[in-house]
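Omission of a single protein chain aside, the complex is shown with its protein chains in their original locations.
After this line comes chain A, so read on.
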Amino acid sequence: MTSKLEAIDVTVRYENPRTGVATLALSGLSLRVEPGEFLGIVGPSGCGKTTFLYCVDGLMPLSGGRILLNGRPITGPGRDRAVVFQSPSLLPWRTTLRNVTYGLELQGTPLREALDRAREMIRLVGLEGFEAYHPLELSGGMQQRVNLARALVMGAEVVLLDEPFAALDAQTREFMQAELMRIWGETRKTAVFITHQINEALYLADRVVVLSHRPGRVKSVIPVNFPRPRELRVKRTPAFLHLEDHVWSLIEEEVRGGLRSAADA
């Protein structure tokens, strides 16, 4: 069986057009995501997680390597993928409802159907009653949930999530994690989930990829074998805490390494 998603030796270099300074964001990153898998990605800030996600979405050209989706190279954005962006990126002149229908409208979904699906998704992310609000009238966490709904409503095969819950308070965050688990459990899409919170990655994912400091490579891949469906309680079991500790020390090494190489430079 081919992997759903396969990154081979991915390298990305940013070139600043004004100064000509190049930043190597990713260097030789390779990983696979199997169909229906939930992959978590953690790594120090600035290591290239968002960059990788943009590459998978086809928003950014690679400087080297390849990314295959269903065995075929990615050439640009497509209906088979949907992104929950790190910053909400909502259209400020559109209401919650019409922000969620936005992607569907662009793809030519009949508005009637788009509205129905959007209302359903808005309910799932807990924003019922806020359909007619504009983004500037919502809190940061609510905006982020609109962002989430806008991507999930597309029903894409691969969902790419870039720290979708970072702006939420602890309780809402746990609630949304459980909701996401439930929605994902029903649809069994493939998911790539970036987060800074290790226990979030471990709770949600089948495998967690730890990236090195910039330029990002895969430092280590950790299988997470807790049975599904997972209760939030699993986060407090000794096995979970042990794994969390392990990942934490891996990242700590990288953060230290990153600081050291920054000091050397």
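Simple rule for what comes next: a contact is a pair of C-beta atoms (placed from the backbone, for glycine too) under 8 Å apart; a residue touches a chain by one contact, two chains touch by 3 or more; residues count from 1.
Assume contacts and distances are computed from a predicted model.
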item: Per UniProt, the name of the complex member that is left out, chosen from "Acetolactate synthase", "Ferrous iron transport protein A", "ABC transporter permease" or "Cytochrome c oxidase subunit 1"; value: "ABC transporter permease"
item: Contact partner of the left-out chain, one of A:V12, A:A25, A:V42 or A:L97; value: A:L97
item: Residue, one of A:V21, A:L136 or A:A263, that touches the chain absent here; value: A:L136
item: Touch with the omitted chain, as defined above, among A:E34, A:E105, A:D206 or A:E253; value: A:E105
item: Contact footprint on chain A, counting only the chain that is left out; value: 57, 59, 77-79, 82-83, 85, 87, 89, 91-95, 97-98, 102-103, 105-108, 110-115, 129-134, 136-137, 154
